[in-house]
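Notes to accompany the following structure.
Only one protein chain is missing from this complex, and each of the others stays in its spot.
Take a look at chain A:
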Amino acid sequence: MKLALRHGFVLLMCVFALVPILFVVSAAINPLGTLASTDLVPNGASLGNFADLFGNDRYPFARWFLNSVFIALAASFASLMLSMMAAYAFSRMRFRGRRVGLLALLLIQMFPQFLAIVTIFMIFTRVTELYPAIGFDTVWGLMLLYLGGALGANTWLMKGFLDTVPKELDEAATVDGATHAQIFWRVILPLVTPILAVTGLLAFIGIMSEFIMASVFLRDPESKTLAVGMFGMIAGDQRNANFGMFAAGTLITAIPTVGVFLWLQKFIVSGLTAGAVKG
């Protein structure tokens, strides 16, 4: 009886969780492809929206997809490396300014980078004049910008995790004649793979969904990311007509992340409890 109550409640929450996703699926396979004609239960099935998505010449979806995946992969990998290196120094070495540095990171972490969006815009206006290759409308500039937030986001989390890895391991390696670089690459990195996987995945998803800085940064249709481009796809009066295409795009964007999510489920619970936050 009590168990039935539990099932009832959880089922209700599942409905809440799944209705919007069902709606997206239904919109994506809706042959008419408009918002008005989309119902919760698909009223027909066609892959027309997917064909439109890749076949039309107004929205270079494939290009956006590549841009997004490239930026997200490269930036999340680089930011993991940066914060892992800093965490290694903070966890294993004793040096002047260590405490101050850790506290400063904690403080900086509280200020999201996009609060300074106004001046970031002004700075990059100047950078674009000097170095067009890393200025507006380029993936490299946006990636650099995302790297600025790397240290603040994950260093504390990784330092906490590293502190739990026994110090004797790297001491043994030192005795065997390993240099600090060898210890970092050969001993530490393999040990922290689970937390790297989870934070990497979360950084990836966070960057894929990042909108505010990308929308200021990327204005050329060819250079847009999925978030900026798909926002434009259903902006203004195209909102009704392009909805099917948009939903199809959403599903394609979701497939890789949902897949990895389900695969890493076990790690994710432990990683999140350690303090990883989805951006």
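As a working rule, a contact is a pair of C-beta atoms (placed from the backbone, for glycine too) under 8 Å apart; a residue touches a chain by one contact, two chains touch by 3 or more; residues count from 1.
To be clear about the criterion, contacts and distances are computed from a predicted model.
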**Study point:** Choices "Iron-dicitrate ABC transporter ATP-binding protein", "hydrogenase (acceptor)", "Maltose/maltodextrin transport system permease protein" or "NADH-quinone oxidoreductase subunit C" - which one is the UniProt name of the chain not shown
**Key:** "Maltose/maltodextrin transport system permease protein"
**Study point:** Residue among A:49, A:199, A:223 or A:253 touching the omitted chain
**Key:** A:253
Revision key, fill the gap. Considering the complete complex, of A:54, A:77 or A:261, the missing chain is touched by A:261
Practice item. Check the options A:49, A:76, A:155 or A:223 and report the residue that touches the missing chain. Key: A:155
**Study point:** Touch list for chain A against the chain that is not drawn
**Key:** 3, 6, 9-10, 13-14, 16-18, 20-21, 23-24, 34-36, 38-40, 82-83, 85-86, 88-89, 93, 95, 98, 101, 107-108, 110-123, 129-131, 144-145, 147-152, 155, 179-181, 184, 205, 208-209, 211-212, 216, 226-227, 230-231, 234, 239-240, 243, 246-247, 249-250, 253-254, 257-258, 261-262, 265, 268-270, 272-273, 275, 277-278
